[in-house]
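Starting off with a structure, shown below.
On to subunit A.
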Amino acid sequence: MFGQTVWLVLRKDFTIEVRSLEIAYTTLFFAISCVLVFAFALVQEGRAPEGGAAGILWIAIAFAGTLALGRTFERERQAETLRALLLAPAARPAVYVGKLLGIVVLLLAAELVLVPLVALLFQAPLFAHPVWLASILLTGTIGFAAVGTLFAAMLVRARSRDVLLPVLLYPITVPVIIAGVRATGALLQPEVDAGVLQVWLALLVCFDVVFVTLALWTFEPLMTD
Partner candidate 1 sequence: MPNWFLPAAAICGLMFATAPILIANAPYESTMGLVQKIFYVHLPAAWMFLLGGVLCGVASARYLFKGDPRQDRFAWACAELVVLFGALTLVTGPLWARKAWGVWWQWDVRLTSSLMGWMVAVAYLLLRKYGGPGSDKLAAGLALFGLANVPFIYISVNYWRTIHPLTTVVPTLPTSFGVPLWFSVATFVLLFVLLLRMRVRLEEQRARVDALYLSMDA
Partner candidate 2 sequence: MKPFLLLLVVLMSCGAAGTAVHAQQPPLQPQEEFVPIDQLPPQDQLPAAPLLVAAYCFIVLALFGYLLSLARRLTTVQRELERLEGDVKRSGGA
């Protein structure tokens, strides 16, 4: 039942999104612009700063993610579908997980474009260890999206929600971003230190578990009037 609800919510979001692809295109373009702005700002004499690629990648993911979260829940607010979802005889945590997975898929799609772009513009050997990179991106994205989905959902009815989402989200997700950047940075070294990488990955998994658990626990009381 839980899994069915999650799948239904995910399919609903996917179906709506596929019709116009509005959020996908705009988020993607914004992320690309972000990376380009960093490239213009930081590149000197045709060379990118050392180790800049990891940070720029994650900043682009964070900014694009915030935008996508805001837009997704704005859409829900305008159609009043969030209330409908909450009124449905479905477990609230399942609704949360469904929306979380939708955001994660969207962000992973954006990362599919961002990673080659960053690798190209900053000459970073991001594809040297694709499995490690994929696990870092996945755990980091889940951690960021877990907190983001909860906060964006709870801010739907608040005033000043557009500016409050980043204000609330970034201080909480900074540890995830830091761990993601450090792990990606460790991956970009000529000699990859597996020990360091594992520590940061373990930390990312830890954050994911804590944040998803907290979010599941508080989603119900936060969304109830």
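Selection criteria: all candidates are chains of the complex that A comes from, given by their letters.
By definition in this document, contacts are C-beta pairs under 8 Å (C-beta built on N, C-alpha and C of every residue); 3 or more make two chains touch, one makes a residue touch a chain; residues count from 1.
Because the structure is a prediction, the values reported are computed rather than measured.
Asker: Check 1 or 2 against subunit A and report the one that touches it in the complex.
Answerer: So the candidate in touch with subunit A would be 1.
Asker: Under the stated contact criterion, what part of subunit A meets candidate 1 in this complex?
Answerer: 147, 150-151, 154-155, 157-160, 164, 167-168, 170-172, 174-175, 178, 210-211, 214, 218, 221-222, 225
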